[in-house]
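Here the complex is missing a single protein chain, while all its other protein chains stay put.
Order of writing sets the labels: A and B. Residues in every chain begin at 1.
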Amino acid sequence: MQPAVSVKDLKIAYGDHTVIEKLSIDIAPREFLVLLGPSGCGKSTLLNAIAGLQDITDGEMWISGKNVTWDEPKDRGIGMVFQSYALYPRMTVRKNLSFGLRVAGLPKAEIDARIARTASLLHLDTLLDRRPSELSGGQRQRVAIGRALVREVDVFLFDEPLSNLDAKLRNELRVEIKKLHQSLGNTMIYVTHDQVEALTLADRIAVMKDGVIQQFATPSEIYHRPANLFVAGFIGAPAMNFIEGRIVVDTGTPIFESNGLKINLSGYPLLTSFKAGPATLGIRPEHLAPDGAERGWPTIPGTVSVVEPMGADTVIWFDWAGDSLSSRVMGDVTFVPNTRIAPGLDIAKASLFDADGVRL
Amino acid sequence: MATLHARGPKPSRLTIGRIGLYAFLILAALFFLLPLYTMLVTSLKTMEEIRQGRIFAVPEIIGFNAWKTAWSGACMGTQCLGVRIGFWNSVKITVPAVAISVFIGAINGYALSFWRPRGSGLLFGLLMAGGLIPYQIFLYPLVRLLANLSLYNSVAGVVLVHVIFGLPLVTLLFRNYFMAIPEELCKAARVDGAGFWRIFLEIMLPMSVPMVVVASIFQFTGIWNDFLIGLVFAGRDNLPMTVQLNNIVNTTMGERAYNVNMAATILTAVVPLAIYFFSGRWFVRGVAAGAVKG
Partner (left out) sequence: MQARRRRSPAATIALLPTWIAAIFIYIGTMVWSVRLSFTDSTIFPSSNYVGFAQYAKLFRTSRWLASLENVLIFGVLYVAGCLALGFVLAASLDRKVRFEAVFRTIFLYPYAMSFVVTGLVWQWMLNPTFGIQASVRALGWQSFVFDWIVSRDMAIYTVVFAGVWQGAGLVMVIALSGMRAIGEEQWKAAQIDGIPVWRIYLSIVLPQLGPALAASGMLLSMGVIKTYDLVVALTGGGPGNATEVPAKFIMDNLFERQNLGLASAGATVLVLSVIMAVVPFRYALSMRARRRGAH
């Protein structure tokens, strides 16, 4: 099936400084794609390039089967929602929604119909005659989304739309956006630095760093089988535990060694092959269980330093060989600082990275 | 569209819009530069050339005679001593007036924003209202007042009047500037034991150097370019350059020496123009600061 949006060999450079180099990505129709990464990774630049708001140095942009590389933003069949809402301050909500349509010359009846549809979808009916300054942050963001919706296009772009809202509003609107996608079904490309938004909203996530896509997969895949050290460390809170050591293969069974720790790698979901040499073992806190020894898992003996009860679960920080590792346990448990602890490690859920940080 | 495959950066076409934009800007620039050019060119010509009536033509021979005459020989009535006199009068008036009014304005702004003694609101309101009122209503009583103080027709009198009429603007500029400085700074200094004047001279004034520059530029331009106050209060011996210039050009009998007139005009405009060209950013900042008080 033809992708809804296709980026081919994109390059964006300013003089000597290259922001994005030979980036290609295909976004399926009706997909909710999230571009995730830290500040400066190029995700907003990529989004703006797709929108036609950013000049590109090389490459092609295809939307809905059409080559839009040289097209104006208005001709690309896209709608966009911005972080700062970007509503026209002196116009009412109704005028904000209809301005683009009026300029395009749409008949009044059609404009009114579209506004009615969008307003009811986003619960803006009672707000149509208010000015942006008279609206709350959440209402403003809904109007911003509405402005994109009235265009009745195929692809919607979101540039960190929830970053300006407080935590409670962010959670509410996040759910609304997901419901919107479920009911409308349009292709949506969403930029954020917040991994919770990414994991909850996305059909697929493209994790970016320094202008390069590190991994492009479903949230589950990215969470459980991160492609490299960066992705592994970026997703997950508290972050994944990393233990540096060596892989030794001479006795037939591959063993991970570090500071006296010897872990049998037999149950590890291998991607490529065990390369002898320096490696990093990654294990998420929830896969380090204090009762792991009873299940026959290899253990890491350490000393409890801090216990963080979080309500639904508890995070236990413990010291081992100079490192601070974390283990996450369901429910309320009591662990006392400065006591010994030896959580067990579930090798089937672990991640192994070679000396270059690539998953093995 | 058929032959060209869209890839990479959009081919930049010099659109009609862009050409039109630059055409407009260049035309506007010519409109604004025209008087300056005309002044210059006329002042360099001889009277015979001027009588030919081609005002925009480049001078055939470039001569500075008109300038020399304007500076030291232009006639105002029976006196033919040139604008040189007016120049030095303007300097004698402007420099002290700027220094005093900026200093007082700084003190006012400082007192009104950090200390706010009783009646501050009223005083500020009075000043702002006073700044809007046309000078004419103050003039005659002010003349009588200065005459009683033996300051009428003197440089000191003109300076005093300039300082008084400059108070609203400089006070506003400095008050707004100091309002942006957190008052914790003043409080900390008072806890350290410093008083009103010490805090002003050792902390606030040094911090307000940018505004001192802006206010000085603004005041200098305004006072140097002033006509009315110099006309009324300076007296025949202390006329500033602007008044002298007008007398030379507009009250001469017989045929006018247009080239001398234009040379004298340039000489009068040269000082504030020079300040403008060299201070660029500061000037703009002053305009914005003074105007956006709304």
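Miscellaneous remarks
Operating definition for what follows: contacts are C-beta pairs under 8 Å (C-beta built on N, C-alpha and C of every residue); 3 or more make two chains touch, one makes a residue touch a chain.
Only a predicted model underlies this, so the values are computations on that prediction, with no experimental measurement involved.
Listed residues A:5, A:63 or A:78: the one in touch with the omitted chain is A:78.
From the set B:137, B:180 or B:209, the residue in touch with the chain omitted from the display is B:137, counting the whole complex.
One of B:104, B:156, B:181 or B:205 touches the chain omitted from the figure, and that residue is B:104. Touch with the hidden chain on the side of subunit A covers residues 48, 51-53, 72-75, 78-80, 82-90, 99-100, 103-104, 133-134, 147-148, 151. Think of the hidden chain as still there; on subunit B it touches residues 17, 21-22, 24-25, 28-29, 31-36, 38-39, 42, 50-57, 104, 107-108, 111-112, 114-120, 123, 126-127, 129-130, 132-142, 145, 164, 167, 171, 183, 195-197, 221, 224-228, 232, 242, 245-246, 249-250, 258, 261-262, 265, 268-269, 272-273, 275-277, 280, 283-284, 287-288, 291-294.
Rule of thumb we're sticking to: only the chains that are shown with their structure count from here on.
Inter-chain spacing, taken between the CA centroids of subunit A and subunit B, is 58 Å. Subunit A makes touch with subunit B in their complex at residues 55-60, 67-71.
Residue ranges on subunit B touching subunit A, taken from their complex, read 5-11.
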